[in-house]
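One chain of protein is taken out of this complex; the other chains stay put.
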Amino acid sequence: MGNSFGSLYRFTIWGQSHAPAIGVTVEGLPAGFAPDMEKLTAFLARRAPGNGPFSTTRKEADTPEILSGLADGVTCGAPLTAVIQNTNTRSADYDELRRVPRPGHADYPAWVKYGNARDVAGGGQFSGRLTAPLCIAGGLALQLLEQEGITVRARIAAIGGETDSVKMTEAMQRAKDTGDSVGGVVECVCEGMPAGLGEPMFGGMENRIAQAVFGIPAVKGVEFGAGFAAAGMRGSENNDPYYYDENGRVRVRTNNAGGILGGITTGAPIVFRAAFKPTPSIGLEQDSVDLTTGKNVRLTVRGRHDPCIVPRAVPVVEAAAACALYDALLEGKAWS
Amino acid sequence: MGNSFGSLYRFTIWGQSHAPAIGVTVEGLPAGFAPDMEKLTAFLARRAPGNGPFSTTRKEADTPEILSGLADGVTCGAPLTAVIQNTNTRSADYDELRRVPRPGHADYPAWVKYGNARDVAGGGQFSGRLTAPLCIAGGLALQLLEQEGITVRARIAAIGGETDSVKMTEAMQRAKDTGDSVGGVVECVCEGMPAGLGEPMFGGMENRIAQAVFGIPAVKGVEFGAGFAAAGMRGSENNDPYYYDENGRVRVRTNNAGGILGGITTGAPIVFRAAFKPTPSIGLEQDSVDLTTGKNVRLTVRGRHDPCIVPRAVPVVEAAAACALYDALLEGKAWS
Amino acid sequence: MGNSFGSLYRFTIWGQSHAPAIGVTVEGLPAGFAPDMEKLTAFLARRAPGNGPFSTTRKEADTPEILSGLADGVTCGAPLTAVIQNTNTRSADYDELRRVPRPGHADYPAWVKYGNARDVAGGGQFSGRLTAPLCIAGGLALQLLEQEGITVRARIAAIGGETDSVKMTEAMQRAKDTGDSVGGVVECVCEGMPAGLGEPMFGGMENRIAQAVFGIPAVKGVEFGAGFAAAGMRGSENNDPYYYDENGRVRVRTNNAGGILGGITTGAPIVFRAAFKPTPSIGLEQDSVDLTTGKNVRLTVRGRHDPCIVPRAVPVVEAAAACALYDALLEGKAWS
Partner (left out) sequence: MGNSFGSLYRFTIWGQSHAPAIGVTVEGLPAGFAPDMEKLTAFLARRAPGNGPFSTTRKEADTPEILSGLADGVTCGAPLTAVIQNTNTRSADYDELRRVPRPGHADYPAWVKYGNARDVAGGGQFSGRLTAPLCIAGGLALQLLEQEGITVRARIAAIGGETDSVKMTEAMQRAKDTGDSVGGVVECVCEGMPAGLGEPMFGGMENRIAQAVFGIPAVKGVEFGAGFAAAGMRGSENNDPYYYDENGRVRVRTNNAGGILGGITTGAPIVFRAAFKPTPSIGLEQDSVDLTTGKNVRLTVRGRHDPCIVPRAVPVVEAAAACALYDALLEGKAWS
């Protein structure tokens, strides 16, 4: 099902932008784990709106409330449900949204799929706001991974085609000034994953991470290690030579494989990049259609929106990766 | 599980390069479907070795035998199992492979995961040969999709960084001449998929196709529509404007979304690209380790191998996509 | 995972008896469905405590609050989450429960599985209270089934070995008077299910219904049609002869199969029975062990408990069956 991920560390994300609440239900947390709620809140704050000059000013605390799964602050073996109340009220002025799909948003396919029953308010279930519960599931997984010496760190690799941080800021400013938006690339590095995790073929680490990361709105590409660049390399360049390090451990001299061969972890850092398209919400007038009149129309999306969601997407990428990693880690233990 | 894919159109691929056979078991075929076996054999022939000057000369008919699922040549509602006998016998000279992992292959992580029980002969379960049963599952899905007016066509977009066909051939020849290998990019276009298929978040068409395509050995990246290039675009460029065509159907002027928004099909062609790393089997000497002695060693992989598997990968990409598409198509009917 | 059920109509039940809340998240509801909340509340009231003289007096409104999945009272395609607040506060006197497992309850295996992290308050996640969210998922399914002309009705078939209603009441009264408890049998009849639903072998209607119904605490047996009695019958008695009715429809003269052959619905009513063991909470002193001292002890479970939960279990059985049926109904549409 669409809103669920994982097999042993399994969760379902639910909510819409303007429903009473959004949240997540997580199965598979080991009993006896005391989540560090301050750390989780700090992690969530990294994706919260209002961080920096290129973020929407919508103010939301995004403090999760834990409704189940804990007893005296410790996981008890029951599913954990965390809820974030939606404080924004459902406003009445969605009439145009109902009629005219915004280019680049899910409005049109959602209309085909769900008809007029779809929730258009604030993007409904397609809102980027749904990445908050993903960060809860991922934030918990990150803490559990950390206990096993595994870290997951993402960073902005490019914005608007620029890889230099000054130029990235300029690109965002330019987009903001012109009522436009820019996309970017987030790179994520996972260190400490033991070798031998993941399954061949469809249960490989690449498949799992890709399935998780494509669940983040606006992601249009995922590549591992050298990725698309590997397609232009020769085997002698791309193959990662093995050697024994001073501690007698097998290591690779390069990591073009991004830590994954045959779907299975090699013990080298897992490295992947996710391409984010530019935010579809822009201030410029666009071509669209009126689904009620059957006429072509011009649309101007109102309201304030991030000219670039890439900075806020960084912890979301970490969260998605962490969920895939922790699920694979649990699975690996079944046969160990 | 690793070797299984899909929820309603579900299959498990099994076999190793030098096991008695390889094959696939498919659940979810509608009853009353008469597979065109000639067409299926022709489809399989496109990925078979021995096609063209850059393919291995290992001769294998790859004619599938259907052991179950048909009655009088028509699907009867039972799972279909297709088998391809392995004619190559298990040879005795795998001693070095057992000790020294080939860079770029799954040898090392497989050793960590399965220990000495792993099947090293011909790459075992990690052999590219396992794409033949994938082509059976996919070839059947392609025929079923075709009945609904849906086509899936892949082509080589680049080899060794070259996009011109003459230069691609040169790149492969150069790799062959030097005992090296090259990778490439395969682009796939799926036309005729109705709008409204796929689920939000983790059940989106991107997630499903990526999960299938990363199941093909050597794939290191998957991107949809403008993909990584979208990350460098502005929203006003990347958004696909809607309009009504002469038949009153909603269309897009561009297709940077690759036919998918919010995980759901828009009705525009689904377009994606897969990056294939260069074949890890090369004739050149490489650095590796001897797992039995704990010493660094130099390794020369013997035998003949494709300098480039990209041409043979084209139908495999179609097969993987077709499986994901047909599964989503069945799923969509559940709520229609 | 334990708390989740279904493939296309899929839900996860969460919460513990004394957690802040209990609830359920449901995926797979068709968009455009307007749940009748009064009807749902009335359905939930049938299982609520305080109904009749043999029920606990714990007072809880059990009014579900819908946090997501609806827009203007209509399902919008997003997962539906319903929450019931727990008003009972966590009391401090669970010390004995922590040390001494109650016979017949899940206390001991939960201690082995989750250790001291398990939630002992009010039975934690094993509380019968978790059947309330099951009734929400099932109550919604019942409304959807009704739209397709399918009804699910359960009734008490026996209590304490008695099948006469006066004697059943006497059995419960006797149990109450003596601080003891009694079990019983609930029979469920599902009418209107089309023939041809369910899958062979493990996806059969019996397998699915059994998987759902064994999810209800205290169920120790499930049988379909003639069930265990069929084991004592001859084939000539047990086989249900076919005939054409006046409308030219195939019917069966008897229904010993309980409407299911080969796992697939025959179109006759689906009939099954669930055996409920007597409530393990009794007022009488029992033998147990002290897990902290390693000594045998005598235990008297304090508090008021139902001498018989069978009457309250009736709607729960309907709910479990409805979930399995609706899931199979959706699945059947995929290939139709």
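We call the chains A, B and C, going by the order they appear; numbering starts again at 1 in every chain.
Assume contacts are C-beta pairs under 8 Å (C-beta built on N, C-alpha and C of every residue); 3 or more make two chains touch, one makes a residue touch a chain.
Given the structure is predicted, the values throughout are model-derived calculations rather than measurements.
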{"item": "Given C:L29, C:L67, C:A121 or C:A158, the one touching the chain that is not displayed", "value": "C:A158"}
{"item": "Touching the absent chain when the full complex is considered, from C:G50, C:G149, C:P200 or C:G303", "value": "C:P200"}
{"item": "Hidden partner chain, residues of subunit C it touches", "value": "1-5, 13, 101, 103-106, 108-110, 112-113, 125-126, 130, 158, 160-161, 175, 180-185, 194-204, 206-208, 210-212, 214-215, 217, 219-228, 230-244, 248, 250, 252-253, 256-258, 261-267, 275-282, 284, 286-289, 291, 294-296"}
{"item": "Positions on subunit B contacted by the hidden chain, ascending", "value": "1-4, 8, 10, 12-16, 19-23, 25, 27-28, 31-32, 65-71, 74-81, 83, 110, 113-121, 124-125"}
{"item": "Subunit A residues that touch the omitted chain in the full complex", "value": "7-8, 28, 30-31, 77-78, 200, 330-331, 333-336"}
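Methods note: only the chains that are shown with their structure count from here on.
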{"item": "From subunit C, the most remote chain by mean C-alpha position", "value": "B"}
{"item": "Chain centroid nearest the full-protein CA centroid", "value": "A"}
{"item": "Leading chain pair when contacts are tallied as C-beta pairs", "value": "A-B"}
{"item": "Where subunit A and subunit B are represented by their mean Cα positions, the distance between them in whole Å", "value": "25"}
{"item": "Whole-Å separation of chain centres (CA-atom averages), subunit A against subunit C", "value": "37"}
{"item": "Gap in Å, rounded to a whole number, between the CA centres of subunit C and subunit B", "value": "44"}
{"item": "Subunit C: positions in contact with at least two other chains", "value": "8, 28, 31, 77-78"}
